[in-house]
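Every protein chain but one is kept in place in this view of the complex.
Up next, chain A:
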Amino acid sequence: MADKNDGMDAMMQFWKQGQDSFFDAQREMAENFGRAFAPKPKDPISQGVENWQNFVRAWAPGWDPSAMMASSVQSNFDKQKDAYFALFDPSTWMTQAPEQLRSILESVANMPQLADLTYPQIGAADQWQEMIDFQEASSAFGKVMQEAWSRAYATYSKHFSVDDLKAGNVTEALNAWVKTANEELLDTQSSTEFMAAQRGLIQASSNLTKRQAKMAEAWGEKLQMPTRTEIDDLTETVHKLKRELRKLKKDLRAAQK
């Protein structure tokens, strides 16, 4: 169950993601730098295929093994293989609940209430819906930030290419990246898209946390435990009494003068 700082955690998480993106960009820059100084390495699969072809050619000079690789069997295998490996790619996983789930939850949450029956599932459905809202708001906020990082990298790439890195000034390249990214993030943070996403995330997180607190209080009441609402009510009463007492003391002092 998410805790009271869900919204903040989500914001922190996105900032962390931002930082990860920053480091990814640094890594990418370092790789570009590496490419600028070194010949492009072959990926292990291409390298393996080439080695195998060389091996076959060495033993059977008249036979072209690449023809076998182009066969339909192989191409079907590649397709199947790609589909299989895609299952392991987190970017292809569904990050949001399907719309059907939302409509089911809505129908549960809005079902008519009968006086002598309890409906714990209504509260649960409400909470579930708010969890989905929170997921969607998190994704929307993440999308805005991800796009900002992509724009930052695109802008940076226009000014700094692999060829530029051939001058060898990595410090200048890094400083330019920090400046470019900062400007892009600042621009993003004043955009209507960012503000809408930020507002949505804060609201979704607040609503979810409130719902969770309400459900926790329902259990607390059943178990004869004091609830947050009761303590807050008492606190408010004490606060009002203190304020009233101060005012009376002040009036009394003024009357005595």
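We take it that a contact is a pair of C-beta atoms (placed from the backbone, for glycine too) under 8 Å apart; a residue touches a chain by one contact, two chains touch by 3 or more; residues count from 1.
The rule is simple: contacts and distances are computed from a predicted model.
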item: Undepicted complex member, UniProt protein name, chosen from "2-oxoglutarate synthase subunit alpha", "Cytochrome c biogenesis protein CcsB", "Proline dehydrogenase" or "Poly-beta-hydroxybutyrate polymerase"; value: "Poly-beta-hydroxybutyrate polymerase"
item: Residue of A:Ile104, A:Ala140 or A:Ile202 in touch with the missing chain, whole complex considered; value: A:Ile202
item: Contact with the hidden chain (one of A:Asp24, A:Glu106 or A:Glu183); value: A:Glu183
item: Those residues of chain A which, in the complete complex, touch the missing chain; value: 4-5, 7-8, 11-12, 15, 18-19, 22, 33, 37, 159-161, 163-171, 174, 178-179, 181-183, 185-187, 189-190, 195-196, 198-199, 202-203, 206-207, 209-210, 213, 231-232, 235-236, 239-240, 243, 246
